[in-house]
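Below: the structure, in structure tokens.
The full complex has more chains than appear here; those shown keep their coordinates.
Labels A and B are assigned to the chains in the order they are written; within every chain, residues are numbered from 1.
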Amino acid sequence: MLRLSPPGNLRLNQTNIFDINFGGTEANVAVSLAGLGIHSAYMTRLPDNMIGRSALEFLRKWGVDTSMISLGGSRMGLYYLENGASFRGSQVIYDRAGSAVSEAELEDFDFEEALRGASWLHVSGITPALSDSCCEIVRELLILARKLNITTSFDLNYRKKLWDSDKATQVTLDLVKNVDIIMGNEEDAFNMLGIKSSFSHDIVEERYKRVSEEIFTKISGLKYFITTLRESISADVNRWSGMIYDGSQFYRSKVYDINVIDRVGAGDAFCAGFIYEFLRTTDIKKSIDFAAAASAFKHTIIGDVNVFSENEIRSLLDGNIYGRINR
Amino acid sequence: MLRLSPPGNLRLNQTNIFDINFGGTEANVAVSLAGLGIHSAYMTRLPDNMIGRSALEFLRKWGVDTSMISLGGSRMGLYYLENGASFRGSQVIYDRAGSAVSEAELEDFDFEEALRGASWLHVSGITPALSDSCCEIVRELLILARKLNITTSFDLNYRKKLWDSDKATQVTLDLVKNVDIIMGNEEDAFNMLGIKSSFSHDIVEERYKRVSEEIFTKISGLKYFITTLRESISADVNRWSGMIYDGSQFYRSKVYDINVIDRVGAGDAFCAGFIYEFLRTTDIKKSIDFAAAASAFKHTIIGDVNVFSENEIRSLLDGNIYGRINR
């Protein structure tokens, strides 16, 4: 998606310029992984005009393999982002109806080719909500990935403007049969998996644990449920961490106190961080720690995508949290 | 519509900011008229979010009466504009499918109220192309205006991405039954009125005369056919004038040599200039001269809308064409 935002703290009706960024949940994951040195390909459909080409060039800049992107369709989906401050929260106005990707068809892609040699398939719960054919594409990809023994992850990402909870739950519960790792938060679990936790604990971590356990009860074959825990003090100050449940044990990462520059895309950065470290180590604790550090960095830069080197992330993990100048 | 354009001469894939403007053919006419001191109301539908509100505030800034604008619908139509240079023409990418106005229904507006006390109704041929209900709205407005003895003008504005020539001609020939003044160029006449002139003269003015005569043959009751004549030397240099035919005589305005800053909206500025001076004088020669001068100014400023005072336009008409500094 094309992201249009007023510079700095201006409101949408105060500006006469928009800063341009590109993003989208799977794209963000792909960029982060490419930045960490992983061969990372992104499959989507972009309009065959200068705006679609700009998006493609943006991805290419950050090292994403764009050879599987199909060109065509009507328009570029976009969203407007107004940055918040203090108690004034950031505002997102989506405008993605009729986007090129929502018009994508199964025959626009060659799935066998796309997954050849792949070790991981990551999809977002936004995609099946875009159109029936998008849903079909996700389903076919997940089935094929399972057949090829490719690890699959699914980021729930419930978007209430795209579908209602009932439809979302029905579709998602079917899709995640072929998924190894589910990512999401409490609200996603409620809306996309029908997890209606009876346990209303004041402590977020406790509530999250109950949700995790219910998910494992409901979805057989799931390997991990991962979530991020965000405590919003204000639009400017957030506390941030990640957690994982493997069906028997919980692990929570270090908590980061963050002066927020831009929080959009943090969840995607978290997914990418997890995938990267899990591919390298298969150690879930290390992976959650790496994911939390990588995505903490996301909050300190503008834009949906998060590009930090492994060295930078490891340095944060090593405790270099004081923001000293590096000459 | 929201207009997004890279600053200066950057291409769409070279920029990371967009300059924001608002425009749209009837809106542009309304703004010019308001700037000239005429009470001018604009009827449309804008999404009830910060982008729609920004458009409304833009119109209000320029003095347009926005009380008849209906809020609601899905999205703000938009277009991307890349400025050309030399032989590189400007590029427009439209993205208006599903816009709030295309979803407007007859019941969103109170036509009686809208036309109460009005002396002129101006519509564009783009609107009926947006949706069936938009077409119906235009038809009803024209019929009501005729009933109320309000002068009606119709700017053909053929847009090939919205409908094909056959459909356009069928619809337009029906609509213009209730129209006093048609504005448009040779290509519009071909596509919207089915004027397939057999006379292919090298001289634009001569061709235009034949087209005008054919239009009067085809459409009974028409009072005037007006056109602008643009000679594009390059994206930077244009020659510009206007012409009118009243069924018996032709009149062509002075020709302006222009270093083009931004040509978008020139036709709308021309319409507004004509309406303004015609309302004041009912002298078609004066009106065409005024229209040509007013719209020549449009080329010298950025944005779709043209706001110049009557004094400025009269000064140009008086021959102050040398661009001297005014201290």
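The working rule: a contact is a pair of C-beta atoms (placed from the backbone, for glycine too) under 8 Å apart; a residue touches a chain by one contact, two chains touch by 3 or more.
These figures come from a predicted structure and were not determined experimentally.
Taken over the full complex in this file rather than the chains on view, the one protein sequence occurs as 6 copies, with 2 of them shown.
The rule we apply is simple: only the chains that are shown with their structure count from here on.
With centres set at the average Cα position, the gap from chain A to chain B is 44 Å. Chain contact summary for the complex, chain B toward chain A: residues 4, 7, 11-13, 15-21, 49-51, 53-54, 57, 74-76, 80, 82, 91, 93, 95, 97-98.
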